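All protein chains of the complex are present and in place, except for one that has been dropped.
Let's look at chain A:
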Amino acid sequence: MALWLWALTLLDLVGSGVGLRSRKLDFFHSETELNHLVVDNVTGGVYLGAVNMLYQLTADLQLVQQVATGPALDNKKCTPPIEKSQCHEAVLTDNVNQLLLLDPLEGRVVECGSLFKGICALRSLSNISTRLFYEDSSGEKSFVASNDESVATVGLVSSTGPGERVLFVGKGNGPQDNGIIVSTRLLDRANGREAFEAYTDHATYKAGYLSANTQQFVAAFEDGQYVFFVFNQQDKLPSQNRTLLARMCKQDPNYYSYLEMDLECQDPGDRQSPPFGTCLAASVDSARVLYAIFSRDASGGGEGTRAGLCLFHWTRSMQDGGQRNACYTGSRESGRNTFYKAFHGEIQCGSHMLGASESFPCGSEHLPYPLGSRDGLKAKAVLQRGGLNLTAVTVTAEDGHTIAFLGTSDGRILKVYLAPDHTSTEYGSILVEINKRIKQDLVLSADLTRLYAMTQDKVFQLPVQECLSYPTCTQCRDSQDPYCGWCVVEGRCTRKAKCPRAKETGHWLWSRDNSCVTITSAQPQNMSRRAQGEVQLTVSPLPTLREDDELLCLFGDSPPHHARVEGDTVICNSPSVIPTTPPGQDHVTVNIQLLLHQGDIFLTSHLYPFYDCRE
C-alpha cells in the first residue's frame, strides 16, 4: 500500500510539472524595454512605463491605450525646452520611464521620464493619451526624476493634509542631475506654484557639492503620518555600501523630521562573510513588516552571487522616538558615535530636554536634522539563494499566512511561505521566461488573484494559486501551497474563501497542516461474514455534519445506506451481501466508502476484512 501511495504522489508531481511547463502563460509584449508597472486597485487596470512608451492595459493585459513619450532631441546637460541653437549637443534621445505612479483619488497618472532633466506629466487615469499637465519650460524647479537611466527614482503619491495631494520623491543623482535626493512636490497649482514644484522652499534635501555619498533608491511606502524610503548608499569616506531606511513626516514643510538608519541583512548561511551589501527590492505588508531582498553581488548572476530575504519590523524602532531621543537628550560624545547629519556629515546631538521627540514628533528647527543613525535594524535572512540574484519581491497574506513571491535573475518566480516562526519554505516556482531577469515591479492584481511579472519586454499574468488543479486531498495537501486546502464537503482543493463551510471545524483542511480525512480505526477490527452487525469507524478529522449532509456508507458494491454519527465515530451497518471469499483465503476485503450529499462527494474510505471460518 505504501508503495502504491508513493507511486501516486510521484505521478502527481510529474503531472503537475508537465502541466505547468506546457501551459502557455498570458503575456503582453512591448516593443521597447519595460521600466515600470502599476495597477489601479479600483479598476484593476494595468499601466506600463516603457522606453518611449506608456501603455494602459486591462487587468487581463489587453491593450487599451498606448502613447509615445520619446525619443526627442535632448542632452543631459541642457535645460529644457531644448533649442538646437542653445544646446548644440542635443541628439535624439530615448525617454526611459523613471517614475510611474497613480493617483486614483484624482483620477490621474504621474509619469516622469529621463528626458528633459526628469520632468513629469500628469495624465488621465482613464485615458493616458490625455495629458492633464505638462510643462517643459518651467526650468529646474520642475526637474523631479533623475535624468540618468542608471539611477533609480522612487515615489509615492499621498497627502500632506486634507485634500492636498503631493508627490514624495527619492532619487540618486547622475553626473548631470540636479543634486536633489528627497523632495516633496506639489501635484496641483497652489499659492503661485505649479505642479511638480517643491511643496515649500525647504521641502528638498540636496546632495552637497562633492557629496560624500551616492544613492540608489529602492522603494517608497507610507504608513500613517509617515513616508518611508529604502535606498542603498555608497559612502566615500570610509568607503562602504549601506542600505538605509529613511522616514519623514508627510506633514513637514521644513523637513525637520527626516530620520534614517541602517538596514543590515545578515547571511546565516555564510557566517564568515559580511552582511549582504545591496538591497535590490523591498515590499511592505499590512502588518508593517518590511521584506527586503539583498544581494552580495549587485551586478547580478554568477557563481559568487548570493541573495537573501530579510524581514524588518520597522515600526517599533522608527516610531517610538527612541532613536531621536537618544540623540536629542543623550550625551554629545555618544551621539557623535551613533548619529550623523544625513547626506552631509556631522551632527550635534544632546542638550535638549527630555521628551523632545514626543513634544516634537516631526522634529523642529532647533532639534538636529536631518538625523542619521548608525544604530539601525539588523535581521538574519530567512531565505538565501546562491548562484542567482533575487530581483523582485511582493508579499501577500492569505488567511493570515504570509506568502512572498520572489523574482529571480534567471526568469522565475519563487513562491515562498513565511511561517510565523521566521522560517521560510519555497513551495513552488513558476518559470516565466528563461534567463530573463524579473524586473523589480512584481505586482499583485487588484483582486489579489494574479501576479504581474515583468521581464525585459513582456508582462505576464500568473495565477497566485492553482488549488483547483489538485483533484484529490492528497494532491492538494502535497502541493504545500498556503493558498490551498481541501474543502471537505465539496471534495475540492480550494482557497479557504472558496470553501463555503470552511469556518466549520474540519471542513477546510489547509494543505500545510498535512491532513486529509482518514479512517484511523474500525471497531470491530474485522467481522465474520456470518455474524454481521455494525461497524464503528473512527474518522479523523471528522467535519461537523448536519442532517442534510447525508453521510452514506457504502460497502463495496452494496447499495449505500445512511450512516449514524456519534462523536467522532461513524457507524455503518454491514451489508446484506458480501462478496465471496476468494479461494485459498480466509477473508474477503471490502472497501468501505463514506460519501456525502447523496454519494456525490467522497469523504474517505477504508478496507475492511470479513472472515470466513469455514475456510
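To be clear about the criterion, a contact is a pair of C-beta atoms (placed from the backbone, for glycine too) under 8 Å apart; a residue touches a chain by one contact, two chains touch by 3 or more; residues count from 1.
Basically, contacts and distances are computed from a predicted model.
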{"item": "The complex's invisible chain, by UniProt name, from \"Eukaryotic translation initiation factor 3 subunit F\", \"RING-type domain-containing protein\", \"Semaphorin 3A\" or \"CLUMA_CG009182, isoform A\"", "value": "\"Semaphorin 3A\""}
{"item": "Listed residues A:Gln65, A:Thr79, A:Ser159 or A:Asn573, member touching the removed chain", "value": "A:Thr79"}
{"item": "Omitted-chain contact residue, chosen from A:Cys87, A:Leu132, A:Leu431 or A:Ala446", "value": "A:Cys87"}
{"item": "Full-complex contact with the absent chain, from A:Glu31, A:Glu140 or A:Asp447", "value": "A:Glu140"}
{"item": "From A:Lys84, A:Arg131, A:Arg189 or A:His366, residue that would touch the chain that is not displayed", "value": "A:His366"}
{"item": "Selected from A:Ala72, A:Ala207 or A:Cys553 as touching the chain missing from the view", "value": "A:Ala207"}
{"item": "Hidden partner chain, residues of chain A it touches", "value": "77-80, 86-87, 137-141, 179, 206-210, 344, 351-353, 364-366, 368"}
